[in-house]
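Note that one protein chain is taken out, while the other chains of the complex remain in position.
Up next is subunit A:
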């Protein structure tokens, strides 16, 4: 890994430029995610400023962008609706504590246990939920809303071909806000949904009673936020690792996410995490170091302080169009092929993860059930032992352990030969059940007067076999 000095100052020019690009691209998303969470746009903007600025120092993956995100906004929406902003801020602080602990305990290793079917399900469910959150903003809002959404999409997908330096969503916002203003079109604006205050965030302790009741309310949300935030952050860090051909410290990133959320909660920001889309934009725009993330955060706050009162005039349909773009970018379009080509169990896990998230409206539950389901499928698939009969030799293929011994024993219930050989060279005895099964078959067959020879045990299996049967290892 690079030295800290390189991580900060190894790419100054590229980092400053990309940081500015990211700040411009972050503003509409931070506002839109605030609206999804059901809070004022300032809550998402403060969060994006705080998290990006703090994670630049304490994160484990230079050049990754963390801020207010859709995944987190979706998880917290119910909490905000039922209990209000202060409970959300308290939950954000608690999320930070949980994430720091998970980082300290080495959560990164656990990430390898999350199969890619679940991760694909996660991003797809996320895209679908963000889209569903946009529907109320355009359904029944009149034809002009649809026109503005369509033009926004047209701009964000065609303009980047010609203009690369300025993020296309920003161009769409400027052009269409001006168009709405000049034409006097009657459209809902961001100002109709919340306020923008042109001031820096300040420290305050969330106004919630400090008792068990509060903890009971926020803990489930904090746990879900911690899981979802780390999941997206660690996935994003893998993508940034891949794009930049560098390594990163995943546990440090987990702790960093925790520290960022902990502090963020005291400054009036909603819980956030790393963002795939923005991190990709950062790297593509030349960002490689920590400086890019810091510049993104600072520049975002500066823009809000200067341009805050213009932001409220942005028409909602433009923001909806940008969110539809985010959905299209988030969705894994390779999934359709995946459903057909991947092993059946993986495809099922992916679809079930998506279905559960959409049904429960909770990304964390979907991921947890997805992981459990795929673990069950995994056990089921490796518990199938194949037995091939060739003359008097029975070849056993597949591992023998508690879940696979039953079918193994059944195969030897009807043996007609007088003398057989059980060849275990393509198998492995994993536990007491396996050793017990082999011993049981041997003694049962011998009772029936059939001579049995067991051969081909690999050294580890043989050691276990001898140990568990109390035999001394002959070799």
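Following the convention adopted for this analysis, a contact is a pair of C-beta atoms (placed from the backbone, for glycine too) under 8 Å apart; a residue touches a chain by one contact, two chains touch by 3 or more; residues count from 1.
What we mean here is this: contacts and distances are computed from a predicted model.
UniProt records the chain missing from this view under the protein name "Universal stress protein", selected from "Multicomponent Na+:H+ antiporter subunit A", "NADH-quinone oxidoreductase subunit E", "Dipeptide/oligopeptide/nickel ABC transporter ATP-binding protein" or "Universal stress protein".
Touching the chain that is not shown, out of A:193, A:280, A:355 or A:468: A:280 (per the contact rule at the top). One of A:159, A:243 or A:442 touches the chain omitted from the figure, and that residue is A:243.
Looking at A:123, A:263 or A:291, the residue that reaches the missing chain in the full complex is A:123.
Mapped onto subunit A, the interface with the missing chain covers residues 112, 115-116, 119-120, 123, 161, 235, 238-239, 242-245, 276, 280, 283-284, 332-334, 338.
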